[in-house]
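Removed: one protein chain of the complex. Kept in place: all other protein chains.
Right, subunit A next:
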Amino acid sequence: MNKRTQQNVMIKGTKDGLTLHLDDSCSFFELLKELETKLSANYQFQENDSLIAVKVHTGNRYLSADQKEKIKELIRKKKKLVVDDIHSNVVTLDEARQWKEENEITTVAKMVRSGQIIKVPGDLLLIGDVNPGGTVTAGGNIYVMGVLKGIAHAGFSGNEGAIIAASVMKPAHLRISDIVNRTPDGYTEDGHGMECAYIDENHQLVIGKLQVLKTHRPNLNRLEGRL
């Protein structure tokens, strides 16, 4: 039988364009070498062809940012190819942790008193009040089951889709991403029940009834998973 060595680089054409499948069991050095020869082979490109986007699948191989850059560079050097996306089945533990933290709800049952700060990477569910002078900050959404009298800052890492919801809204001011809204004078007189704050299409931080969330932030529903 004609025994062929396992190919480390396979080029497949799909209806979406070219996909390079890189084997995940050989060394990175071998991979680069084979990629180099494969791509230098016999593809004929016309001078006036537009750039061709290729996807790279690395299977179960983890590539560092440096290695990704090397592959991108190598492919870019070859005539008309440009890397569109590098896809891998694996992520590092740190990335996975960070991803989990940013996507989970942290539940806190306490009063946030004057001078206290609660900061979470993901969503925050606070069971208790935020008193004047207290601050709650979250990378995602903030839900307060209680009276929000202090400061709330949702989406602190730049997530403008974040919302702030509270049983009773009497905030000193609200912040989503980097947009700040001081509650207008007189607004807090009685406090308003079951309200939420979000950034609308005019890039303004607005406060509305909880019911509007269904239309403005349909992806809050996690029943199907948000991924």
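Note that contacts are C-beta pairs under 8 Å (C-beta built on N, C-alpha and C of every residue); 3 or more make two chains touch, one makes a residue touch a chain; residues count from 1.
Just so we're on the same page, contacts and distances are computed from a predicted model.
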- Item | Absent chain [UniProt protein name; select from "Cytochrome aa3 subunit 2", "Septum site-determining protein MinD", "ABC transporter ATP-binding protein" or "Lactate utilization protein C"] | "Septum site-determining protein MinD"
- Out of A:S40, A:S114 or A:N221, the sole contact with the unshown chain comes from A:S114
- Task: Spell out the interface residues on subunit A facing the chain that's missing from view.
- Result: 111, 113-116, 128-129, 131-133
